[in-house]
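Reading through the structure tokens given below for one structure.
The other protein chains are all here in position, but one chain of the complex has been omitted.
In order of appearance the chains are A and B, and numbering begins at 1 in each one.
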Amino acid sequence: MRNRLNDRRMRPLASLLTAMLLLALVAAGCAAPAAAPAPAGEAAAPAGEAAVPAASPAGKTTIRLAWWGNEPRHNMYNDLADLYEELNPDIVIEREFAGWDPYWEKLATQVAGGNAPDIIHSHPNYLYDYGNRGALMDLTPLVESGQIDLSKWPQGIIETGMIEDKIYMLTLGNSSVGMNYNPELFAQAGVDLPTFDWTWAQWMDTVNALVAGLPEGVYAMSDSGNDTRGFRVFLRQRDKLFFDGDQLGFTPEDLRDYWAMWEELRAAGAMPPAAVTQEASGLGHADSMLVKGQIAIQVNSGNQHKLYQVHTDTELGLNPFPHSNNPDDPFGYTVDGAYISLAATTDKVDESAAFLNWFVNDEEVALIYKGEHGPPGNADNAVLVREQAEPADQRLADMMAYIAPNAIPQGYQPPRGGETIAAFERIYEELAFGQYDLDGAVQAFFDEADFILNQ
Amino acid sequence: MNIAQPTMRNTRAARPRRRLRTATLITHILLLMGGATMLYPLLWMLSSSFKPESLIFRDLSLWPAQFTLEHYRSGWTALRVPFTRFYLNSFLVVGLTVIGNVLSCALTAYAFARLDFSFKRFWFALMLGTIMLPYHVTLIPQYVLFHRLGWVNTFLPLFVPYFLATNAFFVFLIVQFIRGIPLDLDQAAMVDGANPWQIFRLIILPIAQPALVTTAIFTFIWNWDNFFSNLLYLNSINLWTVPLGLRAFVDSMGGTSYGPLFAMSILSLVPVFIFFILAQRQLVEGISTSGLKG
Partner (left out) sequence: MDGSMSFSGRAGIGGRSRQGIHAKDNLTAYLFLTPWLVGLFVFTVGPILVSAYLSFTNYDLLTSPEFNGLFNYTRLLTRDNRFAAAVSVTARYVLISVPLQLVFALFVAGILNRGLAGLSYYRAIYYLPSLLGGSVAIAILWKQVFGLEGLFNQFLGFAGIQGISWIGTPSTALYTLMALRVWQFGSPMLIFLAGLKQIPQELYEAAEIDGARSISKFFRITLPLLTPIVFFNLIMQMISAFQAFTPAFIISGGGGGPADSVLFYTLYLYQQGFSNFRMGYASAMAWILLVIIGVFTAVAFLSSRYWVYYEDEAR
């Protein structure tokens, strides 16, 4: 009797499970050609080889390309990869992409497992982390042999991707941190627009004037004292670097002077409340305070400028960071951007190098890429792109034209550099929330930097 | 029964009935209000998925002032590979996970709940210990292991461990349930000459159905939304599951488009929801009968 009872009850569950199993089998049938999991053959490959699990179609070589980005960029990269496959029928490009944070997380794990993609995107923030640990391939021999042609590249630009005299990454577009601003709000407040050669003092005057002229609820300046790129400009003007070898390259007084400016502006009511800034930092460009007309000046990398512009009809402006008040002080600017590298563990060197060369030099690519990260490294292409650029891109090009000739790469970043910078940003936030006073914050940062770098 | 009571019971009878009705009504109202509050954020997301983008954060009402299916259409094909593929992949992976988990956990739970063997206490403690194990401890070594096996960029790392009862939580759940089943049935069967395997298959397994169904449900739900391990092991877009597809909408380097995100989120909920509704009936019927009645 019990079995009969249970049969009746079992039926719905049994049919549910059967349906799932059937569905799973159907899905397996559909998925099998695409997934092609590696059978015993791959497992027999010597350990440590970056064997690509998916089997290559007969006669073709598969190279793996990874990048970070958002939807429009993913589509563009996929189009470019398709184009390359058309031009090179014996190559198949396997694509991996993710957002910025997941990209780096996954890359770290892949490198640890010896499974990094052949062609990876890199960034100055990570150059030393990955370069010094041997995760990136030294491209210098490939350049010397002509497989990668850098004849049209200015030396200064090439150097931004080097550690000592080895080339580890090539730029896909350089940019520098800048101040994006809304000229209409300036006009509304009756304040003159900034010029490329403005100083810190002029900057503060401008901001204070904006505070006086703007209505309630519209802020003058973004709360960006935590942006280390801006701080590096400040330090360079004092002939210092953020890092000097494995230690900090500046003193508590330097930091105090810099943050004091921002605290003064905060006291004047120039910046949004800390919680508002906090929340806004997670939003995309479309929802940003700049686009919504709630803030007059927003610090961000120059190559983000056009991403703001796309969402508003107001023609925005882009200005470099201020110069030192003392005209004799150094220029100060640094450049960053997105870069491309080869994984040291790749076994498809020739094919990957060929793709790399095409990607950074080909005209058609440059026209499709359209300065996604900033003006390209290849000088001819830079001119080409600029001619076709939209006003927003031209503003970036203008700013970079002003900065690049005298700019220097970010400089050496020690292994714990990223962590130190994260601490810098966090402690400034805590300062913004009032959890510290200025001296307390400076001290807290130096304590923590010491903890990170030395203990 | 008490005979002295009748008169008192008669007068009490009228009042409880009215009190009961009012009490029930109030309970229903409170439950509905509570439920509405709980569900409001979800309902808002649902209704937003049908509103044009510009209205989503301006129009608070749950009924869209303007109705559009655009987000569903654009969201489904917004990525290079349509969500059809993602759903198929998710069903495949999660389906295998559920089957493996139910089978292997039931086997293991029976041993702990009904059998006696050397070192039983030790193994049980060890099993409980693995529940408490933070998954980050084993993350890197597991990844390296899967790479050596050539299993990265396949579905294998996602479901194979489930055929090996690695999810001790459910073993624990089923053990607790089986321990609640009185031993009389087992004894009766043993008298009839049944061996442990037969008892497992014919008696314990059917009676433990509520626990098995709960296991299946929770396994499905927890793995349907699994994000990090999917991200780690599924590189090619053709292998992506629904959470990875959803994540592609949300990124750190561009505008967020809430309309399609909400639309796809709602859709990702649907399989889980259906599964629960269907299995709910099963759950109820199974739970309301314990092995011995009367």
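FYI, a contact is a pair of C-beta atoms (placed from the backbone, for glycine too) under 8 Å apart; a residue touches a chain by one contact, two chains touch by 3 or more.
Computed from a predicted model, the values in this text were never measured in an experiment.
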item: Residue of B:165, B:216 or B:234 touching the missing chain in the full complex; value: B:165
item: For chain B, residues in touch with the removed chain; value: 24, 27-28, 31, 34-35, 38-42, 44-45, 57, 60, 104, 107-108, 110-118, 120-121, 123-124, 126-142, 145, 161, 163-166, 169, 171-173, 176, 179-183, 186-187, 190, 195-197, 200, 210, 214, 218, 221-222, 225, 227-228, 243, 246-247, 250, 252, 258, 261-262, 264-265, 268-269, 272-273, 276-277, 280-281, 283-284, 287-288, 290
item: Chain A residues that touch the omitted chain in the full complex; value: 101, 104-105, 108-109, 111-112, 129-130, 133-135, 274-279, 281-282, 415-416, 418-419, 422, 426, 429-430, 433, 435, 448, 451, 455
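Going forward, only the chains that are shown with their structure count from here on.
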item: Where chain A and chain B are represented by their mean Cα positions, the distance between them in whole Å; value: 38
item: Contacting residues of chain B [partner chain A, same complex]; value: 78-80, 88-89, 91-92, 95-96, 98-99, 140, 143-144, 147-156, 202, 206-207, 209, 213, 216, 231-232, 235-239, 247-256, 275, 278-279, 281-282, 285-286, 289
item: Residues on chain A engaged by chain B in the complex (per definition of touch); value: 2-3, 5-6, 9-10, 12-13, 16-17, 20-21, 23-24, 26-28, 30-31, 34-35, 37-39, 42-43, 45, 47, 51, 53-54, 68-75, 78, 94-96, 98-102, 105-106, 109, 112-115, 283-287, 307, 311
